[in-house]
Structure formats: C-alpha cells, structure tokens
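Note that one protein chain of the assembly has been removed; the remaining protein chains are unaltered in position.
Note that the chains take the letters A and B in the order they are written out, and that residue 1 is the start of every chain.
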Amino acid sequence: MQTLYFTLALFLLLNLGAGMWRVLHGPTAADRMLAAQLFGTTAVAVLLLLAQATDNAALRDVGLLFALLAAVTAVAFVRRAWPNREAKHDPD
Amino acid sequence: MILIDYISTILLLAGAIFFLAGTLGLLRFPDVYTRLHALTKADNVGLGLMVAGLALQAESLAAIGKLLLIWALVLLAGGSVAHLVASGALKRGVPWWKR
Partner (left out) sequence: MKALKIKIHWPSIVSRGLLFSLIWWFLTDGAAASWWIGVPAVLLAATVSTVLVPPVPLAWFELLRFVLFFLTRSLLGGVDVARRAFQPNMPINPDLVEYSLQLPPGLPQVFMANIVSLLPGTLCASLHQNVLKVHVLDKQTDFLTELKTVEQHVARILNLSLHNP
C-alpha cells in the first residue's frame, strides 16, 4: 500500500503542476483565481495520502488546516488580488 | 493484500482518475465558468473517493471521523469558492463561452 500512496501523491503533484499551466497562462484574471480551488482539493489529498504512507497522523491535521484556509485564501484572492475593472460599482 | 486493501486501492485509483479529469477540464474547457465546473465537481469527488479509500485503512474510528470532517470542510469551501470566483467573473464582465 505504501508504494501506492506515494505514487498517487506524486501523480497528484504532477496533476497540480499541469493545472498550474492554466493558472499561469490565464487568459483572464478569473482563471488565475482557479488556483485557490485547485490547491484546496489537491493539496489536501496529497497530505492525507502522505499521512497514511508515513504513518504520521499530524499530516492529517495539516490537511485539515489547508481545507480551512482554502476558503479564506479564496476570499482574500477575490477581494484583494483581483483587479477590478468596474471600480465604481465596488462598495469596498 | 487482503480484500480491504483491494477495495482501498480501487477507491484511491478512482479518486486519482477524477483529479485527472478535473485538471483535464481545467486545461481543455473554453472559459472560466466551464473550468470551474470541472475543477469543483471532479476534484471534490476525487477527494471523496480518496477519503473513502483512506478511511478503510485508518487506525481508529476518530481518524475516520477526522477524514470525513476534512472532506466536509473541502466540500463547503469548494461550493463557496466556486460561487465567489464565478460571481466575481460575472461582475467584471468576463464573457461566457457559447457553442
């Protein structure tokens, strides 16, 4: 099982790398925001696999924190890092 | 390998296929909205299947609970993030692709 966990974790990491192509190339700023969603799920899956593979339950807690932070980073991204073309409509 | 290991393996591999589908959709789909569809749904199912596969191997009942809790949190975040990004794109006038 160990080998399977590590192989899958590596596979997911490559998957994440491929997804980064879209994040880097856009074309719109909205596409860059997809990184939040991509990382939210993939990083959690990688951490859970590693927790099982290395018998290190603490990594599961790291996964839990990533799951919690995914929502927060997304809000921060969308609210702060996303250039607003129609600034006059934005109440903030 | 015992039976439970086989079931785990199948679930984990199925999960990986969904993650692959999510990334494929992210790369192939024509606009940000359709890409969000792919990423949100496929990755959440992928994680769900992986959580199921790992839960079968977990050392305690509490650990299974924690795995399910993590999945529930990701689902919750995934729904909100999808909505946030889609509404942000719509508000900024990002056009949506039509066949």
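Remarks
To be clear about the criterion, a residue touches a chain if its C-beta (ideal position, glycine included) is under 8 Å from a C-beta of that chain, and two chains touch if they have at least 3 such contacts.
Computed from a predicted model, the values in this text were never measured in an experiment.
For the chain left out of this panel, the touching residue among B:7, B:24 or B:56 is B:24. Mapped onto subunit B, contacts with the missing chain fall at residues 17-18, 21-22, 24-25, 28-31, 33-34, 36-38, 40-42, 44-46, 48, 60-63, 65-66, 68-69, 75-76, 78-80, 82-83, 86-87, 89-91, 96-99.
In this text, only the chains that are shown with their structure count from here on.
With centres defined as mean CA coordinates, subunit B is found 11 Å away from subunit A. In the complex of the two chains, the subunit B residues touching subunit A come out as 1, 5, 8-9, 12-13, 15-16, 19-20, 22-23, 26-27, 32, 35-36, 39-40, 43-44, 46-47, 50-51, 54, 57-59, 63, 66-67, 69-70, 73-74, 76-78, 80-82, 84-85, 88-89, 91-94. Subunit A meets subunit B in the complex at residues 1, 4-5, 8, 11-12, 15-16, 18-19, 21-22, 28-31, 33-34, 36-38, 40-42, 44-45, 48-49, 52, 57, 60, 63-64, 67-68, 70-71, 74-75, 78, 82, 84-86, 89.
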